[in-house]
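Below are the C-alpha cells for one structure; questions will follow.
The block that comes next holds chain A.
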Amino acid sequence: MVSLNEIITSVMNFIMLNLKFFIQVLIIPGLLFILLFVTFAVWFERKYLARAMLRIGPLYAGRISGFLQPIADFLKIFTKEIIVPSDADRRLFYLAPMLLPVIQALTIILIPFAPDWVVFRGSGFSLILFFAISGLAPLFPLIAGWASNNKYTIISSLRTAYLCIAAEIPLLLSAVGVVILTGSFDLIEIVEAQSKMWFIIPGFLGAIVFFIGILAESERVPFDIPVAEQEIVFGWRTEYSGILFMLTMMAEYIGLLSWSLLFITLYLGGYQGPILFGMPLVSHMFWVLVKLAVLTAIIILFRTVFPRFRIDQAIKIGWKYLIPIAIVNIFIAIIVKTFFPSII
Partner candidate 1 sequence: MTKKNQTRRLIVWDVFNQVYKKIIGWGRKYSLWPAHFITGCCCPEFMQVAGPRYDMERFGILPLPSIRQADVLVIIGVLTRKMASRVKMLWEQMAEPKYAMAIGACPIDKGPFYDSYSVVRADEIIPVDVYVPGCPPRPEAMIQGFMILQKKVEEGV
Partner candidate 2 sequence: MGEETEKKIIEAIKSNFQDAIEEAEVLRPKRISITVRNNKMFEVARFLRDRLKFDYVLSVGAVDYIKENRFQVIYYLLSSKEKVVLMLRTNIPRDKPFTPSLISVWEAVNYHERETWEMFGITFKGHPNLTRLLLPEDWEGGYPLRKDFKLSSSEGG
C-alpha cells in the first residue's frame, strides 16, 4: 500500500521539476494575475466612472478608497441563491457562464511576458491560435441567450453574433499588416522585431482598426450593444443570478484583458523596454504591466465619453470603413517592408 508521504514526495518533486510552468500557470500570466486584474479593473471602473460623474464612488467598503468593494461584491454574490428559470434549458444554462471566462482566459497563455516567459510557444503559429481560440468566445453568449428562454436574451445573443461578424474581419486584416512587417506568425518573433521601433508607427492605420476592433470584440462602450441596458434589460445576462452572474461579469473583464494584451504584443512592442537595474525578467514583465494599465485606462475612459452605437451603425462601421482602412494598411506594410526594410 503506497503510504501518504510517498505520494506527497512524488508530487513535490514533480512540481520542483517544472516549477517555472506552475508559476506561469498559477501566478504571473495565470490565475492569480487574472483574478487580481479583474478585481482591480472593477474597482477602477466604478471609481473612474464616479469621478467622471463628479461623484466619489465606492468609499466605505475598504476604509481608504473603497478598494475592498469588489471583494465585498464577491462575498455577497458568493452566498446568493442561484435561480434557474423553470422553462430554461438547465444544462446549457449552467454551461455558458462557466465556460466563457475559461475560453477568454485560455488566450492569455500565448502572450509573451518576457523572451522566455510564455506558457505555450504555439510552435510558431501563436497569432493564428489566438484568433482561433478567441473566435469561440461569441458562441457562449449565444448559448446563454438561447438557454435562458427570455425575449431580451434572444435579441441580445443575436446582436452578439452581428457584432462578432462586424469586428472579426477588420481585426484579422490589421493583424495581417503586422505579420507582413515581421514575416512570421510567432508572437515572440513579432515582439523581437519591434526592438528598434514599435509597429504602431509604421502600421498606424492598422493600430486604429485593431483598437476599434478590440472595443467591438470585448463589447466596450461605443459597441456594448449586446448588453444595452436601455433596450434589452441586461442582455444575455438578465436571467443569471448569484455566482453565475459573477462569472459573466468576470468574462467581460477577462475579454478586455486578453484583447488589450494582444494589442500590446502586436503594436506596442510587447515586453520591449529599457532594462531596469539589472533584472531582465522582472523589467520585461514590468513594461508589459505598465502598457496594460495605460491601455485599459484609455478603454475604460471611453465609457464616460461616448453613448452607444446602434447595431446597424456598428456593422456599417465594421464593413464600410474599417475593412478598406485595413487593406490600405496592408499596402503600406508591403511598401515599408520592401523599400525601407532598415526601419524595422
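With respect to how the candidates were assembled, all candidates are chains of the complex that A comes from, given by their letters.
What to note about this one:
FYI, a residue touches a chain if its C-beta (ideal position, glycine included) is under 8 Å from a C-beta of that chain, and two chains touch if they have at least 3 such contacts; residues count from 1.
Remember, it's a predicted structure, so these values are computed and weren't measured experimentally.
Within this complex, chain A is touched by candidate 1 out of 1 or 2. Across the complex, candidate 1 is touched by residues 46, 50, 53-61, 66, 68-69, 71-83, 229, 233-234, 237-242, 245 of chain A.
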